[in-house]
Each structure stands twice: as structure tokens, then as C-alpha cells.
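Note that one protein chain is taken out, while the other chains of the complex remain in position.
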Amino acid sequence: MKLKTYILTRILLSIPMILIILTIVFFVLRVLPGNPVLAMLGPKAPPEVIHAMEHQMGLDKPIIIQYFVYLSHIAVGNFGISTYTSLPVLQELLQKFPATFELTLYAMIVAVFIGIFMGTYAAYNFGKPVDIFARVYSIFVYSFPVFWFGIMLQLIFGVWLHWLPVSGRSAPFMIPDHIYTGIYTIDSLLNGEFEVFIDTVRHLILPSVTLGIVISSIFVRMVRSNVLLSLSSQYVTAARARGATEKKVLFKHALKNAMPPILTIMGLQFALLLAGAILTETTFSWPGIGNYLITRISYRDFPAIQGAIVFFAFFVSIISILVDIINAWIDPRIRY
Amino acid sequence: MISEKLGKNIKQLIGDSSGVMFLIGLFLLVIFIIMAVFAPYIAPYSPIKPTGAQLLPPQVGHIMGTDNLGYDVFSRVIYGSRMAFSIAFIATIIAAAIGIPTGLIVGYVGGKLDSVVTMIMDSIYTFPGLILAIAIAAMLGQGLINISLSIAVVYIPTYYRVIRSQVATIKSELYVEGAKAIGAKPKTILSKYILPNVLPSTIVVLSMNIADAIMTEAGLSFLGLGIAPPTPDWGYDLSKGQQFILQNDWWLVVFPGLAIILIVLGFSMFSEGLNEYLNPNIGEKR
Partner (left out) sequence: MLITEKLGVGCMADNVVVVKNLKKYFPLKLPWLEAFLKKEKPMVKAVDDLSFSIKKGEALGLVGESGSGKTTVGRSIIRLIEPTDGKIEIGKKNIINLTENELRKERRNFQIIFQDPMASLNPYMTIGKSVIHPLEIHNIGTPKERKERVLEIFEKVNLIPAKEFFNRYPKQLSGGQRQRVVIARAIITNPKFIVSDEATAMLDVSVRSQVLQLMLEIKKEYDLAFLFITHDLASAKYICENIAVMYLGKIVEIAPTKELFENPHHPYTQILMSSIPVPDPNFKKKKIIPKGEIPSPTNMPTGCRFRTRCPYAKKECEDVDMSLQMINERHFSACPFF
């Protein structure tokens, strides 16, 4: 299969997946007990007001019509109007998205960095203390609740040592002048605002390290077992026989051949990363989509809740498509 | 005789690291089960009656301190295990009760039904579980059953996938064909020939799943979507405690968190060891 055909097939295949998730979200938010209007207005609201609200939100129509209206609105990017701020939900989401993206991006870098180094060294020193440490680390860290670990880091580095700020994305007035990407570490550098950059990084360290370390446990395990597998394979033996240095054997041959499955796992862990991001954002008052979702749940802002979840659904699908395509590009065997 | 056998088994278990893991996990679980069952006898105070003294650091009488409302943290940690266990068990049972039969039947029938159901399950599986649970919990509201349900939905695909893929392999085994050849009904084939063969790996998934469910529950209640206060719940207590860390009241967050870690650790180690023991050839899957 050509790469183009593969990409096309992969995108086509993800359409039913997205539809299924959209349908589930619809049924969860509309069909489950719990009337959104009643929830918004409170049980004491007069019936006329409730009816008017239901009519305004289209809730008085048959459920199947509501379903298609919902799908067609999403198809054209109409995520509805927030009942809390009266702003279009999509606009709010797009404004919050860069914060979530920045957090998950750096968390992923932390996780991959730890995963590759610890995993590779553990595999290379199989059975030695380094390996045992790596295994204990991955079991322990996996059982850390993200939010608890975050609070602990806040306590240690924020409250006790006073090294880093404990919450938020930036100090007051420390926002880049010009927003290009919404990713502050990039924007501040583009603007040449060094102080803003430092402030951004200081705010970013705790949340991204929290999330990154918790996710890293899976990477350590995966990298370790994949490198172990490729270390015992014939091409590594052959490379050694040719007199390649151990460092070269490890990083050039063993790790390189262990890479494609690691990439796949990375893609799969993305869902976990996003779930972790919601908790991390809440823990650190990080103004991303997760924080937005949780805040709006407490305000019973249903268009916003629905919009945020749908947004996550698209985000996950796009990432998984991208990971699959990158994988297929690196390793042509996958296409068949 | 029995003690001799037991000794041999324990020796065998300690021989490799997964055995040690299994025993440590088992030990942790037993402690938490004792805590949950005998909570009223272990806890020095009622978890929902203020003791009068607020925000006391750990000291004699309050070994884990008290919180801003004057509740004894140690008592709340003890009682919290009840909530963790009940929600995790109910959620796991609901998920297994739906996921396992679906996987069995769909895996056995195969064909178009298989493609459709598998696609639906895969879609849920790839979607971040916590976000789905948040959505359902936000709609259903607080409460033991509601939270258990929201968590259960997330884990149905886990059971479905494990069972379905195993059934798909086992159904082409000769002994299943043999059962067909002696005239066994599909129901009999599923219950007597296929189910016993998928059960060992199901038990492992079940016990790993409880760990995940406890984690998800803690997350939900941390986000304020769990059990209505003042019922003791580790996740909720953590989120309350976080409000006081700036004034260095660390005991409010350290102890409930440790409880979550230890119980999750217990279940993970236990199931990891169980996995090695029941499915020695399957190896690392998670």
C-alpha cells in the first residue's frame, strides 16, 4: 500500500470512530437522567421559563432530530453558546487549547526522556541494581495519583523550598505581548521577552514534570522490554561481532529497532496523558481545557461541557491518526 | 502435608521477583481489607463528627492530625477505604457483568456483529476513560451507584477486548470443534468449553481493573464529582486538603494520598504476580 492510500484509509477509518464517540457523548448528555435546563435553572424555576429555555436550546424537539441537529452543528464547527459567559464555546475552547497543548507537549517530552534513558539503561544492565530501580520506579510511579503527586511537588518546591510558583500559567503581567501560537514558551521567545520566558518556564516546570513523571512509568516499562528484545536479537549480535562500540550498539542498533513499538505506545498513552492533563490542570489551576471543563461542570454550563468533551474526542483522534501515519512512514511493514 | 505443600509454594513464590511482588501485594490488600471491614473498631473517632480541634498537626491522640472542620484525618483515612473498595468493586462487577458476556457472545458469533461491536468498544477504549467518566458523572450527579456506573462504562471495553480476542482464538481450537461434533449447543460450548479457558486471564484483568477503578474514583472525587461530603473519601479529602498546603498543613494531603498509592500498589502487585502465576506465557501486556 502506498503511504497516500494508507493515510486515506486511516482517515476514513477514523470517521466511524469519531461518530461513535460523538453519539455516546450525545446520549450521555441528553438521554441520561438529569435535565440540563432544570439543572441550570434550579428546581424552583417557573414552568414557562423552563419551556422557553428548552425551546431555545432545541430540547423540545424529538430526540432523533436533536441528534442530527447536534451532528450537523458540530460538522460546521458550531459548538453552541456558553450559558455562563454567552460566548461561542468553540472560541473559548480555541483560546484555552494552547495552554493544554503546551502542558501535554512538555509532559510528553519529560516522559519520553525519562522513558528512553531509564528504559534503555535498565535493559542494558538487565538484573543489576539500575534495572531493579527502574522496575520499582515504574511500579511505584504508576500508582501515584497525578493530583497527589502534583500537590506533593507544590508542597516541596513551592511551599518548603520557595523555588517555583505553585499554580497558574504565569505571574501577573508576565504574558507575551504578541500571541502567535498561544504557546507562551514559544511566543515569549519570538517576542524576545526573556523575562516572560523565564517566568513561563518556572510556571511550567511543576505541572509538566508532575504529569510527565506519572506517565513515564509506562514508557520505562515499554522501552525496557523492547530494548531487551532487540538486544537479544541477531542484528545486535552481528553489530557486536563487527566490533561496534557498546554505546553504538545500544543507541544506534538496539534502541533504533525498538523505536516503532515505542511510538505506537506513545500514541496509545496519549489518551492517558489527556486524562492526566485534566487532573494536573485542576491541581495547578492551569487555564486549559481540562480546567475549563471542570469549572463549567460546576456552573452546569452544558454547551461548554459538551463542547469540551467533543473537542477532546477530536484531539485524541487526530493525534492517533498522526501517530499511525508517522509509524507507517517510519516502518513500511505497518501499512500491510 | 498441607503445610509442607504451602511451604513449597511460598518458597517457589519467593524464588523469583514476581512471587515477592505477589506476596507484598497480598499483604497490602489484606491490611486494607481489615481496615475497611473493622473500620469502626480501628478508627479512634467518628469520621463525620468534628472532634473540636481544627487543623492540628499529627500528635498523640490525632496521629495524622485534624482537618479544617476538626475531623480526625486518621479516622477518615480508615473509613475512606470503605468507599474506595465499594465503588471499585461495584464498578468492576458492573463492567465485568456487561463486558464479559458481550465479549463471549460476540467473539463466538463473529462476522458482522463482531466488526460493529468491536468498533464501538474500540472507540470507547481509545477515548480517555477519565473524561468519559467525568461526562457521565457530571450528568448523573454524586452518589455511590452513579459514580460506580460512570467508572464501569469506561472499563466495559477492557473486558470485552480481552475476552473477545481470547474467544476468537479458542473457538478455533480442536476441542471446541470436538464439542460441536458431539452435538453440544452453543450455550454449552460457551459455558463449558470456552469460558473456563478464558477465565484465568479474566481474573487478572479483574484485579488490575480494581486498581484502575480506585484511581479513577479518586480522580473523580478530587474533581468534586464523587461522593457527597462529609462521607470520607480519599480523593475528596485531598482536594479539600490542597486548599491548606500554602499554610503548610501537609498532613491533610500526605496521608489520604499514601492510602490511595498503597491500595493501588497492592492491587497492581497482586495482579502482576497473579498474572505470572496464571498465564506464565502471556508476559508483559500492559
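Per-chain numbering from 1; labels A and B assigned in written order.
What we mean here is this: contacts are C-beta pairs under 8 Å (C-beta built on N, C-alpha and C of every residue); 3 or more make two chains touch, one makes a residue touch a chain.
All values reported here derive from a predicted model rather than from experimental measurement.
The residue from B:40, B:61 or B:196 that touches the chain not shown here is B:196.
Mapped onto chain B, the footprint of the missing chain covers residues 173-175, 177-185, 188, 192-193, 196-197.
Note that in this section only the chains that are shown with their structure count from here on.
With centres taken as mean Cα positions, chain B sits 23 Å from chain A.
Chain A meets chain B in the complex at residues 16-18, 20-21, 24-25, 28-29, 32-34, 135, 139-140, 142-148, 151-152, 154-155, 159-160, 166, 218, 221, 225, 268, 271-272, 274-275, 278-279, 282-283, 293-294, 297-298, 305, 309, 312-313, 316, 320.
Touching chain A in their complex are the following residues of chain B: 17, 21, 119-120, 122-124, 126-132, 134-136, 138-141, 211, 215, 218-219, 222-225, 235, 238-239, 241-242, 245-246, 248, 250, 253-254, 256-257, 260-261, 264-265, 268-269, 272, 284, 286.
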